[in-house]
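Working notes, beginning with the structure itself.
As you look at this complex, bear in mind that one protein chain is not there, while each of the others sits in place.
The block that comes next holds chain A.
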Amino acid sequence: MFAVLSEEMGADRRECTLRLRAMPCYICIERRRRRGGREIGEGEKAMDLRQQVTIRPERASIGKWGRLRREVAVHRFLLLMLVPGFVYFVVFQYLPMYGILVAFKDFRLNANVGYIENVFTSSWAGLKHFITFVESPNFWKLLRNTILLSVYNTIFGFPAPILFAILLNEVRQLLYKKVIQTVSYLPYFISTVAVIGMLKMLLSPESGAINNILGALFGIEPKYYFGDADWFRTLFVTSDIWQKLGWGSIIYLAALSKVNPEMYESAVIDGARRTQQIWHITLPALKTTIVVMLLLSLSGLLDVGVEKVLLMYSPATYETADVLSTYIYRRGLVDMSYSFGTAVELFNGVVNLLILVGANYASRKLTSESLW
């Protein structure tokens, strides 16, 4: 309401200064409020607007398009600001969506024409690429690897920050708590390349600290963990937890900071033990956040990050490490089978979407929490 009035002022300042004397507009209302005078009721504000309309009767007759044109004219600077962002989203987000057509075509790159013509003029292939993919021996291996890696990551990686946040919430010494928090966030800001690099060097069979320690303490023979397909999932999940434990806990700590301390105090008076307080106060306080975070993580079930797997795997570990996203990268971009790569990617995206919708539905039925 105020916004509308002040908008009129912004539109034509000179007119407004005249109007300022003639009728109560936003400024007058505000002044009156500050003087501590009578509050302006909702009905009265609406009156003001109607007064304006009667002052300028021609506006009632300009119709829908006229009003729209006026709206645009009034907000021209805001709309102008939005132009670069709009262009960005159209070009870099929506044009690639148009490129999904490539999955149904036999894409041939013609260097003389641009992207739009290239996609448009390639000949149709129907579902050929999808069928090739589903029938290939790689299909089940890739699907299994992707789902297993993702499921392991969720089973072990998802509860870790929650547990950490709950335990950290039990630390009463503030300085100690702050130090731990600061330190635990750090790995999140180190690049994946550096994290995997460190892991690989720590595990190096010749000079790596972990092999040395295991050898010195338990006499275990040095082993090249990175070249062993059986170890890939363990390394992937462990390094993920290492990197994201502290940072992931922030959102839960934020939820816990909103819990009223009196809840704990009255629980103590009622004789609740600390473990019982965790069970009956802390966990229920986290429930909504946990469900939402779980839904979000499920929505990317088939999105095992290409960036990290690409750094960790090698042909020796393809058996367990090759996932859909790395396969898309290798076939689609390295081997330049653009159409095939896009088809695999589309398959991946559709399955992800189905999982998200399903999980959201289940969650709404079971916990009455949902993303939409």
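Following the convention adopted for this analysis, a contact is a pair of C-beta atoms (placed from the backbone, for glycine too) under 8 Å apart; a residue touches a chain by one contact, two chains touch by 3 or more; residues count from 1.
The definition used in the following text is that contacts and distances are computed from a predicted model.
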Undepicted complex member, UniProt protein name, chosen from "Nitrous-oxide reductase", "Branched-chain amino acid transport protein (AzlD)", "Carbohydrate ABC transporter permease" or "Extracellular solute-binding protein": "Carbohydrate ABC transporter permease"
Chain not shown: contacting residue from A:Phe139, A:Phe156, A:Tyr224 or A:Trp242: A:Trp242
Interface with the undisplayed chain - residues on chain A: 2-4, 6-7, 9-10, 13, 16, 26-27, 30, 68, 71-72, 75, 77-82, 84-86, 88-89, 91-100, 102, 109, 114-115, 118-119, 163-164, 167-168, 170-171, 176, 179-180, 182-187, 189-194, 196-198, 200-202, 206-209, 212, 242, 245-247, 250-251, 254, 265, 268, 273-275, 278, 292, 306-307, 310-311, 325, 328-329, 332-333, 338, 341-342, 345-346, 349, 353
